[in-house]
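A quick write-up on the structure given underneath.
Shown here: the complex without one of its protein chains, the others still in place.
== subunit A ==
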Amino acid sequence: MKIKELVERLNLEVVVEGDLEVEVTGGYASDLLSNVMARSSAGNLWLTIQGHQNIVAIAQLIELAGILVTENFSIDDDTIKKAKELEINILRSKLDTYELSGKLYQLGIE
């Protein structure tokens, strides 16, 4: 499924639009950066409450489909600026990571 479709289905806020046409290959949820490095695959959507610049660096380095910031956690201005530069998708939702993971699973993102 394309990120664009997830945005519509789950009513996600698009904080930074990189490329919403990108295909999501799966998901990974963690707030520990090294875990994300180790466990997620290219094309995954990453669910986290972190909002600092390093999330963009990570998404770019391991070629994630995008970052979904949960529980409406704040996202630093620098993060947004860097994501725009690097064309990294950043989405946000008021739902928590658990709820969002469940919904994503139901939509077939595993």
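Everything below uses one rule, namely that a contact is a pair of C-beta atoms (placed from the backbone, for glycine too) under 8 Å apart; a residue touches a chain by one contact, two chains touch by 3 or more; residues count from 1.
Quick note on the criterion: contacts and distances are computed from a predicted model.
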Leaving aside the chains you can see, what is the UniProt protein name of the one that's missing? Options: "Carbon monoxide dehydrogenase medium chain", "Anti-sigma regulatory factor (Ser/Thr protein kinase)", "2-hydroxy-acid oxidase" or "Sn-glycerol-3-phosphate ABC transporter ATP-binding protein UgpC". "Anti-sigma regulatory factor (Ser/Thr protein kinase)"
For subunit A, the residues touching the chain missing from this view: 31-35, 37-38, 42, 48, 50, 52-54, 56-58, 60-63, 78
